[in-house]
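So that we are looking at the same thing, I have put the structure below in structure tokens.
A single protein chain has been omitted from the complex, and every remaining protein chain is retained in its original position.
For chain A:
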Amino acid sequence: MLRLAFATSRGRLLSLASSFVALLFAVALIASCGLLMESGLRAHLPAERYGAAPVVVAGVQEVTLRSKEAELGQSLPEPVAIPATLAKKIAQVPGVTEVVPEVGFPVGLTGADRRVVGRSWQSARLTPYTLTKGRAPATAGEIVVDVTLGRKVGQKVRVAGRDGLRDYTVTGIAGPGLARQASVFFTEQRAAELFARPGKVSAFGVFGEGEGEGLAERVEQALGDKVTVYAGDQRGLAEDTSAQGGRQMLIMLSASLVGVIVMVAVLVIAGTFGLSVRQRDREIALLRAVGATPRQVRAMIGREALVIGIAALVPGLPLGVALGTWLFGQFVARGMVPEGFAAAVSPLPLLAAAGIGLLTAWLAALGAVRRAARIKPTEALGEAMAERRELGRGRMISGLVFLVLGAAASAASMAAAGETAAMSASAIVLLLITAAILLSPWLVRLAALLASGVIGRTSPVSGYLATANTRTAAKRLASVAGPLILMFAFTATTLFAQSTIGDATTRQALEGNRADYILQSTGPGLPPDVAQAARGLSGVTGVTQTIGTEVIADTVELGDPTLKPMGALGLTVPAHGIDLGVTSGSLERLRGDTVALSTLAASSFDAEVGGKVRLLLGDGTPVTLTVVAVYERGLGFGDVALPYTLARDHSAAGMAGRVYVTGGEKERLAALAPGLTVLDRAEAGAAVNAAQEFSDWVNLLVMGLIIVFIVISVVNTLVTATGGRVREFALLRLVGGTRRQVRGMVRWEALLVGGLAVIAGTLITAPTLMALSYGLTGSPLPHVPSLTYAAIVVATMGLAYAATLTPAWKVLLGRPAEQIRG
């Protein structure tokens, strides 16, 4: 049967090709996601700082809900410290010969172009760093520095740390230099002061007999899951908290991408397979009449799909590796994955991708196979088989139900506001798109009815034929309009949701910024002396220090306990130069165990001023805080505002991220500390939210992928639909139509279908975006850049035109008398 399938493939080459391309693309994407996931799961980062210690014990950089075992945890943005007393326990593990504690904290060093880590000289042997010149630090004012930092013994160096900007004398130079991070060594006591977590350490380096793995296992057994034990190539992960976040991001992102891709691919490829079966209705019926069993028909369609799937694997897998490597590079370039992380290329994800790819092909073919097997042999006879299935009433009813549900969801979200409204946006768009696709035949008819008067007058021949066609062949045109509507609505919602959020963020940040200058540092932060000194400058009327971090909200969502990361801002009060737009309560009381929430966060927590909320600080410390204020500008500044000291004490660097200054002069502010940048109002703009930028980028990426699939499907549907009209065109020409007239007719049809897609798409997008905008910003007016909108319209119309006119053009080149004989 397979030979038969391919023997009859002439004339179906296009639909075979589009199934092939769609599957190839799907396989490549799945393989690239597999590669990313593998890179995340088996993330390895060669150890630098802990190079000499075979085993490293550090904090667990993620939190999981105790009630839910399987769920992936939320990674923590700040390093988690572990109790120093664990040292004893580790030392008792069989085979352990030595346990070296490590305290590590970011410090600022003028002129350093990479991360600089402050450490105690006692932990130098974890690398191992050895003195190449000079001697170890003996007093609080002495340091040893990495050779790559380019300092000299005896030199005075300014280091910004948690307790301020201090001058130190370099007493020694240590090597070897490290590529990703340079170390500055303090005395043990001074390091502990700067680390500022009494009784805690960052990590332990464990030395022992035998190879690392066995030792790591024993240590792990002895300590349980309160710590993470690293060995081998994983030790690098312990050196950088962002590595853990990047790792989790890789795993989660690739898992969800695979889900989306399989879903979209199955939908699209099912469409192309379905179409190719529909094209062959009669052929299959004839085969049945002359002796093909339903099983043989099933086998023919199914195996054809499988063969296409297998064929797609050949170029798909290598393409996937290339794509995955590129994506990985992008993640690194965008700072979401730490440098030094390696993309893992191994046969396992490729095998998995091959399996999932074939499964996708099989799932996509299911519908077509079932349909083909149901074709009765008697359908080969008789003429009127083409549009034989009448449009069902069921289809109309379910379409209307979806429409009503979508409209109701949109209206309800307007009433609900806040988080719920914003989250319902994706549900609304899905409901409305489904409604539009179900109702598309009637929409096409309606459009034809409405437009026929005008078109008929403008173009009495082609236009008349086109509208007549549109009315009668509504189902064929609907199968074309459907994917176009999907493409338009999907693209518009994604892009305009982003522009709405982006615009609101920028606006809030601008409106909330009342400072004349904003100080920023190129290093890990601004030490407290900077704010202090700024206060003393003449003309300065207000100084506010802020720290940008992230907290994890411990909330209940729809009855389920949920951990949700939220952007957070620690700020000193009274806050000068920042206006969060407080709507109730007051920021004046933001001290101690208190918190202020954005309107959105307040609705997530279901809390008001005076209420208590539970959250986890950046380093995983659980706290219960009293709400003292609710404010509007959550998008611009973060959804949670913490007392400055609380945010500082639980952050790695313990220094201000930004200092807002009102009054004063730029030059004098710039002179306060080395490595300081001063932004004036115009330059300040929005606090660039790296995470938001990245998620925008990912959204665009996903949108791009889905659009590629949709375009494949649209082109396939349009080309097949037009190609199936060879006889119709031939007949029109035989009864006296010119090529131009037939082309004109096709053009009018394309205009009608494209126009319908634009209008329906716009009608779908509008309520969705209104719900989103209302939920996030309180205003139902989304931000829609007209140029982008125009571009989407042009792309949709262009696609409708190109994919209809090109095959029609080709058909019209043939001789009608031959074509009509088929």
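Definition applied: a residue touches a chain if its C-beta (ideal position, glycine included) is under 8 Å from a C-beta of that chain, and two chains touch if they have at least 3 such contacts; residues count from 1.
Keep in mind that, in the parts below, contacts and distances are computed from a predicted model.
Between the names "Cytochrome P450", "ABC transporter ATP-binding protein", "Methylmalonyl Co-A mutase-associated GTPase MeaB" or "Carbon monoxide dehydrogenase", the one given in UniProt for the chain missing from this structure view is "ABC transporter ATP-binding protein". In the complete assembly, the contact with the undisplayed chain comes from A:K376, out of A:K152, A:K376 or A:R681.
Of the candidate positions A:A289, A:A427 or A:L446, contact with the unshown chain belongs to A:A289. In the full complex, chain A contacts the hidden chain through residues 1, 3-4, 7-11, 282-283, 286-296, 376-378, 380-383, 818, 821-822.
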